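Up next, chain A:
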Amino acid sequence: MNRYTENRRGRRSQALLTGLALASVALLTACGTTQGSGGGSSEGPKAATELGKTEGAVSILAWPGYVEDGSNDPAVDWVSAFEDETGCTVTSKTYGTSDEAFNLMKTGEYDVVAASGDASLRLVAAGDVAPVNTDLIPNYEGIYDFLKMQSWNSVDGVSYGIPHGYGANLLMYNTEAVKPAPTSWDVVFDKSSAYKGKVTAYDSPIYIADAAVYLMAHQPDLGIKNPYALDETQLKAAVDLLKEQRVNIGEYWSDYLKEIQAFETGDTVVGTTWQVIRNSLAAGTKAEVIVPEEGVTGWSDTWMIASEAKNPNCAYKWLDYIASPEANAQATEYFGEAPSNQAACDFRSEGSCESFHAGDADYASKIWYWSTPIAECLDGRTDVECTDYSAWTTAWQEIKG
Partner candidate 1 sequence: MTVDASAPPGNRMTVPPPRDTLGRRGSVFLSLHPRLRLTLLLSAPLFWLGLVYIAALAALLITALWTVDTFTGQISQTWTLDNIITVLTGSLYQTVTVRTVGVALLVTIVDIVIALPIAFYMAKVASPRAQRILVIAVLMPLWASYLVKAYAWRSVLSQDGILQWLLAPFGGETPGYGLPATIITLSYLWLPYVILPIYAGLERVPDSLLEASGDLGGKTGATLRLVVLPMIWPAIIAGSIFSFALSLGDYITVNIVGGANQLLGNLVYTNVGAANNLPLAAAIALIPIVIIFGYLAVVRRTGALENL
Partner candidate 2 sequence: MSAENPAIRLTGLTKVFGTVTAVDHVDLDIAEGEFFSMLGPSGSGKTTVLRLIAGFEQPTAGTISLFGQDVTERAPFDRDVNTVFQDYALFPHMTVLENVAYGLRVRGVSRRDRLARARDALETVRLGGFGDRKPSQLSGGQRQRVALARATVVRPKALLLDEPLGALDLKLREQMQVELKELQRELGITFIFVTHDQEEALTLSDRIAVFNEGKIEQLGTPAEIYDRPVSPFVAAFVGTSNVFDDEVSRRLVGHGGLHSLRPEKISIGPELSPPATDRTALGTLAEVIYVGSSTRLIVDLDVGKRITVLEQNDAHRVGEDQRGSRVSVGFQDVDVVDLESATATAQQ
């Protein structure tokens, strides 16, 4: 009897489950359809030709530390001045990864976004951001020329934003554990076995470009011209190199605090880093950073305007304001990167511009700025299809194993 009642109960709950499942299918399909029809318009959005009256508000999506209104630290505030000046009230949201920013922009709730090179092109391709008319931004004048109209902030000669700050992914090493002092990335690639278990690398598919930069110098036969434009063979070579490296990796990092700690404790002795990490290490930590002879990858962030911005005029005001020497200096110094405005260094604290090599065009030219790899090769090749970011993502997972 017991068994019988149990069976009956079982059948009833099964029916209930099926019903619920069907209902949720219907629900999802409905949601999906409305979402699907939104994006991907074939005709790109147009840039503004003139500015109108400010709307009184602007909504900004940015990396942490880019839009500080004093709520995190009363001494760190460049938003209030903007609000007083323009009457545009700023609401802001921060994000942790380029991919998160990419997803958040799809909500249509933001007028302005600060995007790195590995998100900017995707935003342009998805039609989420509009071209920016730099004529409407007086402070654009003061931006370093080597940052203007680059592959990550312009498409077909059309500017999609204003450069903000930039930095390089450098090689950091423990001066006691790594001797002689390295000059090449080979200490984290071909010669990394000497530091087995104490090598680190940046935990993102975009790190494949670091391997490509290394291969450009050491395996010229592969013909890599741009580390973000890899065909199948080139990607495979980079992946193989990274798989060899994987054996000697102690840990990957994406949280920069994690790397600071690992270098301080000696758990990591060599690997990629940012200047700000070196600057944040506890006094007495035996670590140096260098730009290896092969060159480096890096980032250059761009302020972009949403294609369906509700407050385009305030958005333009913000782009102009944040490109001004004072604001640019404050924001980039707080985050720990080089400013984009030539005059910004006058407003930064003593020595801070030097440590980030601000304005050093030679240094900047060694940097391969993050770009989103796309099928259409960024280096101009047309005879071959390049591997896109999703291929890189899959490859990265396989490298980590």
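Rule of thumb we're sticking to: a contact is a pair of C-beta atoms (placed from the backbone, for glycine too) under 8 Å apart; a residue touches a chain by one contact, two chains touch by 3 or more; residues count from 1.
Regarding candidate selection, all candidates are chains of the complex that A comes from, given by their letters.
None of these values were measured; they are calculated from a predicted model.
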Touch assignment for chain A within the complex, options 1 or 2: 1
Of chain A, residues touching candidate 1 in the complex: 16-17, 20-21, 23-25, 27-29, 32-33, 35-36, 39-40, 97, 99-100, 102-103, 106, 122, 125-126, 197, 204-205, 246, 249-252, 258, 261-262, 265-267, 374-375, 388-390, 393-394, 396-398, 400-401
